[in-house]
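Every protein chain except one is present and positioned as in the full complex.
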Amino acid sequence: MSTGPLAIAQEVARLMWADDRASQALGMQLLEVRPGYARISMTVRRDMTNGHGMCHGGFMFLLADSTFAFACNSHNQKAVAASAEIHFLAPAHEGDVLTAEGQEQHLAGRSGVYDTRVTDQNGKLVALFRGKSATIKGQFIEASATGHSQSNPHHGDGP
Amino acid sequence: MSTGPLAIAQEVARLMWADDRASQALGMQLLEVRPGYARISMTVRRDMTNGHGMCHGGFMFLLADSTFAFACNSHNQKAVAASAEIHFLAPAHEGDVLTAEGQEQHLAGRSGVYDTRVTDQNGKLVALFRGKSATIKGQFIEASATGHSQSNPHHGDGP
Amino acid sequence: MSTGPLAIAQEVARLMWADDRASQALGMQLLEVRPGYARISMTVRRDMTNGHGMCHGGFMFLLADSTFAFACNSHNQKAVAASAEIHFLAPAHEGDVLTAEGQEQHLAGRSGVYDTRVTDQNGKLVALFRGKSATIKGQFIEASATGHSQSNPHHGDGP
Partner (left out) sequence: MSTGPLAIAQEVARLMWADDRASQALGMQLLEVRPGYARISMTVRRDMTNGHGMCHGGFMFLLADSTFAFACNSHNQKAVAASAEIHFLAPAHEGDVLTAEGQEQHLAGRSGVYDTRVTDQNGKLVALFRGKSATIKGQFIEASATGHSQSNPHHGDGP
């Protein structure tokens, strides 16, 4: 079994996805995962629209947040969202295909910062998201399975 | 027909709710609306849980965001979310009943700031949310129906 | 020596203030400190104004951030800012006296969330700030001096 960082990121994503009922129920498509990076798409369904006839901003957030989750867990150290900010830049409507691309900006100690851009099928930027992660105990793949006996390098004493 | 601010807020909420497929599909319960205020509850379903066995933070965001939407539209001037920040403070699990309470903090010109607190059925604070609104054109109830010939007092020259 | 939470908060503030060259140099006045709470004022000086003839938003941030720092350190466990968000709501000008009031919203494990409101001398709200704190090692007053042999209750396994 390949155990480089890319293979680990992809295996972690496979394991996360299998348990992620929310992302599955929302019809998300996991397009790409690399260490510190993820890309996911989602089609805006009628039940994601709000009273103004537009995609509820919360579903853009969900897409960005899932992308952030796959990116920040890609190192095989379990992590959760501590906080997030989103700027809504343009509306989306039923049938639009939104794609979120999440990229690690910083990782030190137990915390990371990830930026996610959400665009529509025309490449228009519809939202900018920034999330802060915090590691929790546990890994997706046991160290023995990866062939690494490493202690987790991201499990420091930082905030 | 009563046309005081409370009656208007409640009628706006009734009209918004009827069109809000997203909030309906998520099983939200609209508990209370007043001018600048809303309170909504939602039970965490299995399809809202993520790979860590916890409620996906995005659904807490959705609940808080819907509450914000009902609060910031309560003055009968249509408004949308421009940005939002959320701090995730404690996990929630399947079956938990979350309640979000949104309160206007500031409203001037076309912008408002709203704080939403999300608690679980034990009163535990699980998330803090702050949203910024921007008004758009249109009202839910026509001025003639409210008996007011006012120009919209919130449509100023602010950012 | 009194060692209740209020006395500890005030002694911590006295020790912090003595070392806080930045807040002193900016002419801040520490008006009140209680556990989880602080209130500080600052007069807008000419060297705090920017090219639009208004108080540089960064100085409103500094005032809010200092208030947050005094509030989040008030429990005698050293803490630093991990992140912060600010909404600028109204301009301030040279000579205006700004007052920031910071209040703890949540504290668990190593993290806290604090809200700070900045108002001018007329009570007008000029900025809303929310900061997240993270504890670091060390206390201001040694446990022996407080008569408490406690381990720090805020040094959990969060954030």
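Order of writing sets the chain letters: A, B and C. Residues in each chain are counted from 1.
By our rule, a residue touches a chain if its C-beta (ideal position, glycine included) is under 8 Å from a C-beta of that chain, and two chains touch if they have at least 3 such contacts.
Since we're looking at a predicted model, the values are computed, not measured.
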Which residue of A:R39, A:H56, A:R110 or A:K132 touches the chain not shown here: A:K132
Contacting the left-out chain in the complete assembly, out of C:S41, C:S66, C:Q105 or C:T119: C:S66
Touching residues (missing chain, whole complex) on chain A: 85, 87, 89-90, 105-106, 108, 113, 115, 125, 128, 130, 132
Touch residues of chain C, complete complex, unshown partner: 15-23, 25, 46-54, 56-59, 61-62, 65-66, 69, 78, 80-88, 91, 136
For chain B, residues in touch with the removed chain: 80, 82-83, 85, 110-111, 132, 134-136, 159
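By definition in this document, only the chains that are shown with their structure count from here on.
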Distance from chain C to chain B - Cα centre to Cα centre, in angstrom: 30
Whole-Å separation of chain centres (CA-atom averages), chain A against chain C: 33
Junction residues of chain B - those touching two or more other chains: 85, 87
